[in-house]
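Just one protein chain is left out here, and the rest sit where they should.
The block that comes next holds chain A.
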Amino acid sequence: MLLQIHEPGQTPDPHADDRGLAVGIDLGTTNSVVAVSREGQPEVLRDGDGNGLIPSVVAYGEDGSVLVGREARRQLLERPESVVSSIKRLMGRGVADVKTVAGTLPFELDSAAAGGMVRLKVAGRTLTPVEISADILRAVKARAEAAQGKTVDRAVITVPAYFDDAARSATKDAARLAGLEVLRLVNEPTAAALAYGLDNGAEGLYAVYDLGGGTFDISLLHMEKGVFQVRATGGDAALGGDDFDHAVAEHFLAERAAALGQTTLTPAEAKQALATARVAKECLSVSGQGEWFIDLGDQPSRHALDRATFEALAEPFVERTIGICRGVLEDAGVTPAEVKGVVLVGGSTRVPLVRRRVAELFGRPPLANINPDEVVAVGAALQAEALTVGSDTLLLDVTPLSLGLETMGGIVEKVIHRNTPIPVALAQEFTTYQDGQDAMLIHVVQGEREMVDQCRSLARFVLQGIPPMTAGAARIRVSFTVDADGLLTVSARETVTGVEQQVSVKPSYGLSEEEMAVMLRASMLHAREDMELRLLTETKVEAGRSLLAVRAALAADRDLLSASELAAIETSLAALETLLTTADRAAVQAGIDALEAATKIFAERRMDRGIRQALAGVSVDQLDQTLPPDA
């Protein structure tokens, strides 16, 4: 084995082993997968029967029991009113969005909840998509813990690249409810590229075509010596294999209505028809034709379907994905011929029509030597290891959708354009339009269209206390910051007087902090202890940093101290070291403060020496640690 040399600031977490295991989770519309990586060797965690896929289906019992996965999916046909599937399509969605999912909803919505996040009525309970996703994540966490025999409390979770800010924060909230710390949200196609690229030593420009159950993403990445740079991404967060199911179900139901007369479907019956359609779709991916039964009430009906008819039903959806691919290629200024390979991801890429159309567009057969269901989780596991243990690979991702503000007349002023590398911070100046205007509404939207009502509203807040000025005199600087998870923070500041307000954008369709707090209490028996544990861990990380810093300083400048001063500092160091073995957060914090106080004089002398040396012309280069040209 090669000797590992760690760069300053990159030493692996010395307490890594104290922590639970970090896993990668693909939280899918249809199935979820969890994987773990050790020393660059990723492994999908399976149940006793060798199944890697956990159906993203939750069954709620009248007695309050919660069942996730295969068992829940089996109950889908028996008691559809208590089983929820495809909940990912509702993450970060409002009631109005859901209406567009299908003519007959497979969900029963709580109509009392107007505006805000969708709420579902299931088995006598009212649940948000965040809580239902948290139930799936708990089952995923339990599988990982059973497979590893270890606590799992940290994860990289993947999201569709085209997920907007609302859906991303909803995903993070669900993980928090499930007791998982999110190390990073990674875009699904990027995770797939990481897994594929590392495994195949891919170099050059690649496309990742990711058609899942409910979402479609296309990403163009440049891979080179361990760097995975996303050049452009596009997609549709409400387009996927579910749409094929809907089309087939509607086809079956139309046949049924023609034979038996029109009836109104209950949501439970819609679910049954969808489940049958799904079976038909999967069957037609391998065989040419088949026959299925829909058994509603006491009137069964028989439906024959061949692949040609299925493809005619699925075609409009596949064409939409191809159109989006063309747009992304145009956006990046790339011709299909320049793309070295196309990686297929997502269960829906098993449909032969999809493979054919993708091959036609790019002029080459897509790469299918990977399991399209597992590759995203494998990439997430590799990234979880990279984040906790260290790695030479680098993922450079972009914002999928433009972010902007509403201006006069409902027109969107874009502040951050789509396909901008993240993290990013950009600001724009606005002004008042009325004399004496003392407040300004800041309305944050996401999307590519020019009018506000055609974009997604993320948040509204009011900047108050603008001093009275004539119209156009105030200077209001609105700053957008997108972090490495793709999450947005917006702040506004009147630059003449410095009145400032900052909001972490909690989207209009998200949960408030109060709602989250209530859910956390309800969901975790030991919510308080859990929170306290997390704070303790953070404080210990901080203490570790402090110990390391003081020891490094002593190694360099010990001669600046008298014997007694040195002894005092060493006593504080030892005291803090001892405190690290306890679970007393306040005491650890006090130890950090004591060490800081004990080293105050030392720090001053070190600065004095540095300045003296600089004035004497001692090489500052030694201090000026710039990067060698080809690191």
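Convention: contacts are C-beta pairs under 8 Å (C-beta built on N, C-alpha and C of every residue); 3 or more make two chains touch, one makes a residue touch a chain; residues count from 1.
Keep this in mind: contacts and distances are computed from a predicted model.
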Chain not present in the shown complex, as UniProt names it (candidates "Unannotated protein", "FeoA domain protein", "J domain-containing protein" or "Ferrous iron transport protein B"): "J domain-containing protein"
Full-complex contact with the absent chain, from A:Pro42, A:Pro129, A:Gly197 or A:Gly234: A:Gly234
Absent-chain contact - pick from A:Leu109, A:Cys283 or A:Leu387: A:Leu387
Residue of A:Gly61, A:Gly323, A:Pro365 or A:Gly410 in touch with the missing chain, whole complex considered: A:Gly323
Hidden partner chain, touching residue among A:Ala146, A:Val286, A:Met531 or A:Ala614: A:Ala614
Residue ranges of chain A at the interface with the undisplayed chain: 7-11, 13, 16, 183-184, 224, 227, 229, 234, 319-320, 323-324, 326-327, 330, 383, 386-388, 390, 392, 394-396, 420-425, 481, 483-484, 538, 541-542, 545-546, 548-550, 552-553, 555-557, 599, 602-603, 606-607, 609-611, 614-617, 620, 622-627, 629-631
